[in-house]
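Of the protein chains in this complex, all but one are displayed in their positions.
Think of it as A, B, C and D in the order they're written, each chain with its own count starting at 1.
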Amino acid sequence: MSKYLVKRIGYLFVTIAIVSFIVFMMLFFTPGDPATLILGNMSTEEAREAMREQLGLNSPFLVQYFNFVKDLVLHQDLGTSYITQRPVLQEILEVVPNTLILSFVAIVIAVVFGVALGIISAVRQYSLIDAIVTVFAMIGISAPIFWYGLLMILLFSVQLGWFPPSGFDTPSQMFLPCLALGIQSMSMIARMTRSSMLEIIRMDFVKMARAKGQKEVWVILSHVFRNALIPVITVIGLQFGMLLCGALFLEVIFSIPGLGRLMIESIKMRDYPVVMGGVFFMSLCVTIVNLITDICYALVDPKIAKS
Amino acid sequence: MNTEKILEVKNLKKYFKVKNGMLHAVDDLSFYINKGETLGLVGESGCGKSTTGRTLIRLIEADEGEVLFHNKDVLKFNKPEMKEFRQQAQMVFQDPYSSLNPRLSIFELISEPLMNSNQYRKDKVKTNARVKKLMEVVGLSERLINSYPHELDGGRRQRVGIARALSPNPEFVILDEPVSALDVCIQAQIINLLKRLQKELELSFLFISHDLSVVKHISDRIAVMYLGKMVELSDYNAIFADPLHPYTQALLSAIPIPKVNVERNRTILVGDVPSPVNPPEGCRFAGRCIHAQEKCHQETPELREVGGNRFVACHLVNNEPSE
Amino acid sequence: GKSEPANSGDQSSKKDTLTVAIPFDPITMDPHAAGDTPSVNNQTPVYETLVVYDQDSKIAPMLAESWEQIDAKNWKFNLRKGVKFHNGEEMKASDVLFSFKRATSPDGVKVQYVMGAIDAANCKVVDDYTIIIATHEPFPLLGYLPYIGASIVSEKEFAADPEKAARNPVGTGPFKFVEWKKNDRCVYVRNEDYWGEKPAYENLVIRTIVESNSRVIELESGSIDIAYAIPANDVARLEQNPDTKIERNTSTLFNYIGMVNDKAPFNNPDFRMAIDLALDEEAIIKTVFRGIADYTPTPVTPICMYFDDSDTKPRYNPEEAKNLLKKAGISEGTTFTMTIYEDQTMMDAATVIQSMLKEVGINLEIKVLEFGTFFLGLESGDYEFFISAWGAVGFTEPDNNLFGPLHGSMIPASNSVHYNSSEYNGLLTKSRATPNGPEREKLIKDAQKLLRKDVPMITYANLNQIVGTRANVKGFKPSLAESHFVRYAYFE
Amino acid sequence: MNKNKKDTKTKVTKSRGQFAIVLLSFKRNKLAMAGLIILFILFLTAIFAPFIAPYGFDTTDYDNTFQQPSAEHLFGTDEFGRDIFSRVVYGSRLSLSVGFIAVAISVVIGGTLGAIAGFYQKQIDNLIMRFMDILLAIPQFLLAISIVAVLGPGLFNLMIAVGISSIPRYARIVRATTMTIKGEEYIEAAVASGTNDTGIIFKHILPNCMAPLIVQISLGIADAILMAAGLSFIGLGIQPPAPEWGAMLSGGRNYIRGWAYMTYFPGLAIFFTTLSLNLVGDGLRDALDPKLKN
Partner (left out) sequence: MENNKLLQIMDLCVTYKTQEGLVHAVNNLNLEISDKETLGFVGETGAGKTTTAMAIMRLIPCPPGKIEKGKIFFEGEDLLKISDRKMRKIQGKDISMIFQDPMTSLNPVMRISEQIMEMILLHKKINKKEAYAEACKLLELVGIKKERADDYPHQFSGGMKQRVVIAISLACSPKLIIADEPTTALDVTIQAQVLSLMKDLKDEFGTSMILITHDLGVVAEICDKVAIMYAGSVVEYASKEKLYLNPSHPYTKGLFNSIPKLDTDEEFLEEIDGLPPEPTDVISGCAFNPRCPYCMERCEKEKPGITYLDKEHYVCCFLYENK
């Protein structure tokens, strides 16, 4: 297991290194001059040239990338934001907790309700409740998150005045965005749980458990569910990337200071260090979550635990 | 019987690289098949029967050894020679469900091997006639010519598989468990069909199966494999009347016989077939053999002739058969 | 927000926190590195300048008690005594000198556009409370001094650790900085040692709420007291709501349609005039700004000093426009591209302009670029039509709106229309050397008349400052740009 | 071991093509049928937009701005007095073409890569799939944003961005199916009958890859439409006055307080489009995947 972990973590670093290279390359070829953006359009060409020199924007691509890596490795430093002149790491760390809280709460909501609904509809296949869950899940998957985020504000903040439409400090502020984000993944998870439960439910060992005289509830929970969990875990892992994207919309709609918004703004402002840092961080999150899902996988599936 | 060797295999080896070592799927196999003869290849699951069959026609590339087809080494054939060879040697697969492409019609399936020869590719009428002839030969009604495999039952599908193998007029056909997926009644139909075709078309068969009674019914000679090695090879009568290798003996005694009141001395093997990954030195059967001795665990027994055209790989069998 | 909704007036007398919502997050707290409105919004509570525009847009003393112009290039300022920085140090002339030096050094590169005029090397400290400020060329310095780049910072703090100082501003203003939560809020507390009249409330919170809807909803629910940049379509509702009200002011900001003047057919004044004639600016204002903006005939907006009020009507005559187009050799159905960046009002305006130009037989393709890409092309003069804006500084000094965007020496930096008229250049250069008075007034007005004739750009809207406040917030008046002063606000 | 014996149960003798079977199981699946019908209507709408829409998508009418839905303007009018119904109708052209073309891009590139990886395996496979893994480590939407930033906004660039960012999923699925199919006995049978590599890829592997791919495509188009709308929503999408639904939604957001209907209709349009595609995709999956049948 530990060897496996070491290998995975090594792989994680390689992935991130290449991701950073790709992103760096993409940014390099992106039109738009950071110096102009920093200084504004009233600035003089000399000032901009000086700024470019100062930011190292005039060196060749590989040199710039090398400097980035050097700083990262030697100083654990992601550089300084062109725009705010603050360390990128600090910029990111300030906003990242909100994004993580948002994603985490959403995923908890999604997993708890998604799995429960999935189980219910699988067990009661073709029943009314199954139909309702299926339709609900389809709606959850198809409706654009930025739309129902808005509708939620319209309903809960404007019409009913129950929750504030912006900010992310108090639980009441967090409720709407977390719910909105959770709904989408919940739908995915519910459907996945349902179909993998249905697949497992037909297997011989389930019949065997019933033939033992086991109660149906326990058959479902102790035999079917644990096996059905394996594909569900993959979905949860994959959901995380999607969740970060959904979070980005909600950060915009609910005015939440988060990583997604920071990224969009930085991309627009050609604040390369922040973009790099953000991508770096997001990839790190995604890869770590993948690692965690793989470990959960191993915990659930004894076959994988061995190898 | 004609004694011309159509196929001769010498020291064939195929190892697969797997996670924790080398999997000895086929290890130093030698045998031959005469023209018009059926060689039965039996053994338990995973002992390398299919791998042997596949390496013979180079669906898998062998690691070592020679496969002489009409005295020419198949393993050294170049592309055009291979193309020629593929017309002469064909294969019928175990699973009539997965061995037919579900998207092709029966006509397309049967004519596929023909498409490699110019005379058929250009001439639609000829192909059509040939396919219809083949369908008739294997007992498929002509109206099925445009149906798709999923519309047919297992027996019919296997007939399609056979027709397809026969379409380029091969001399030699490898039959990889062609009946094991079928019910007894259908199985009987297919076996009869194969026997009839062999007679009519003077085919040579390599018949792979794990069902000894079926093998016995169809084969002239039988080779028994265990964990990638051949342990015994002789005439079918001899094997059933007087199995020499302890494994063959155990195998025979394990077959349930559908008769009442037959008294049998059964040797029930203990333990499971060991893993073929990095097998130890010595006789591979030694671990389960009730007669195993010191020597068996240390030296690998060679397949040797023990008279009467019988071959066996066991330290404990005397040079002359006991009769 | 942290603050609970204030339901009625009885509670508000006790209120000691003012919460302001702005639409964007500040970029920096370093006044010499700030060019953007949100940063200015967050620095005005903390930093102060030598002089200031009062609520009536007149120059008034702030850190300087009095001043005089010694000659064309030198000004003497007498500083206020007993002014303390938030770190307890007293403000001296040396701090002023330091601030100006810093603002004109590479550190102040973002404020170069204004501060570059100051010749820091020749500024002289006379004594602790007197300083002489020099400019390179004759320059209307006083009108520019309320600029954020001219803020006075503590020499001690900035000399020691500029980076820390940039994040933890230490100024002389009525509020002390407490914390800055990125993309969320900045928090301030009243400076109890303030030299002047202290604000009526103790805490100031400036929140970043990007969504205009949310800003309005939060204002309605009482979570915030003042909301900047209220969308025009919410004005009526906030005015009707007894709990909220709208404060508005005109401004020196304007949006314009740019045409690259050194490129055919835009180099033909007839063509430019034809476009002006084809556009019904009032209709644009009505649709895009829901009527809450004014027309300005030139970059000099009506509030500016020396506004030329002889010719203020928008020109709209599609028939004449067609004639002029014919004269300019533009055939019916010619297609042009209008490049804009993604700003809702600009996209809306472009949409309206598109349909108006269609009336005179010009097809307009709208190309929306990202902000970053937009400016790149602006510099290189790649565009045909474009829409841009000017005037973030917000002074009534007309030079601000005439020189940067149109003076020949500013090509390509800020003169994006590449207008280079020797007559116009001469008028402006001369006006800079002329002290305020009838002579300067004439020069400035002539410049405006020239622009009216030449139409190098079509200024279609003079924006209004629209700020929503709770009904119990008094004493607040929007400034001419978005850098409003909240220090005078109080709860009733 | 003859595990295969079990399969012998699945016998179909009635003469039905695969397509007919899919259709049949589709007919039984009411949700999928509903999806198919909605999708069909959408297609008709897109094709006949000029005949359906009562006004032009960019016809402004400054005297009739902000009209609530009425008989004259089914969905009301927007801030320029444009008829929202007409815009939504014309928008179907954009959204559907963005969805289809973007997916076409990713299927062609991803599918080819996946097929190459799956067929030749070993190093090539390793190289391609590691690269795909890396692309997958960047959240897809972020990747799309970055690509739009590089290329600039616009209809075509939007398609490219959405297309490129979903390459990995098609590469993966095609690779996986190629590899499964490669292991099928009928491929061996084809080799044994002398068919060459090209014949095998085109006659045997590709046609059999289609089932899972089609499912993925129909779900993928829904995702692509959503993603394109998302990009428009944050202002990186199609240029005005093109009636892209995401952009309409984004624009309508400013008027949500007094004129919420402006966000209802484009939102509903996106929703129904993706819903129908998801339903159809789901139905296809059930119809094509024997495991889920009972």
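Here, a residue touches a chain if its C-beta (ideal position, glycine included) is under 8 Å from a C-beta of that chain, and two chains touch if they have at least 3 such contacts.
The shown structure was predicted, so the numbers you read here are calculated from the model rather than taken from an experiment.
The missing chain, though absent from the view, touches A, B, D when the full complex is examined.
Of the candidate positions B:45, B:119 or B:309, contact with the unshown chain belongs to B:45.
Interface note: of B:17, B:122 or B:266, the residue touching the hidden chain in the full complex is B:266.
Interface note: of B:212, B:230 or B:286, the residue touching the hidden chain in the full complex is B:212. Note that of B:8, B:63, B:108 or B:183, the residue touching the chain absent from this view is B:183. Considering the complete assembly, chain A touches the hidden chain via residues 126, 202-205, 207-215, 222-223, 226-227, 300-303, 306.
Looking at chain D, the residues touching the absent chain are 1-3, 5-6, 8-9, 11-14, 24-25, 28, 294. Although one chain is not displayed, its contacts with chain B can still be listed: residues 44-45, 153, 155, 183-189, 191-192, 195-196, 210, 212-214, 216-218, 240, 250-251, 253-261, 266, 268-270, 272-273.
One rule holds for everything that comes next: only the chains that are shown with their structure count from here on.
Here C-D and A-D were compared by C-beta pairs in contact; the pair with more is A-D.
Put simply, the chain farthest from chain C by mean CA position is B. Computed from the mean C-alpha positions, the centre of chain A lies at a distance of 22 Å from the centre of chain D.
In this assembly, the C-alpha centroid of chain A lies 39 Å from the C-alpha centroid of chain C. Distance between chain centres (mean CA atoms), chain A to chain B: 54 Å. Across the assembly, chain B contributes no residue in contact with two or more other chains. Of all residues in chain A, those touching 2 or more other chains are 30-32, 153, 158, 252, 268, listed in ascending order.
In terms of which chains touch, the assembly is arranged in some other way, matching none of the line, ring, star or all-to-all patterns. All chain pairs in contact, by the document's touch criterion: A-C, A-D, B-D, C-D. If you check the complex, the residues on chain C that touch chain D are 211-213, 216-217, 231, 233-234, 237, 283, 286-287, 342, 344, 347-348, 350-352, 354-355, 366-370, 372-373. Note for the complex: chain D touches chain C at residues 58, 60, 62, 65, 79-80, 149, 152-154, 235-236, 239-241, 251, 253-259. The touching residues of chain A, when paired with chain C in their complex, are 30-34, 36-45, 47, 50-51, 83-86, 91, 94-95, 153, 157-158, 161, 164-170, 252-255, 257-258, 261-262, 268-270.
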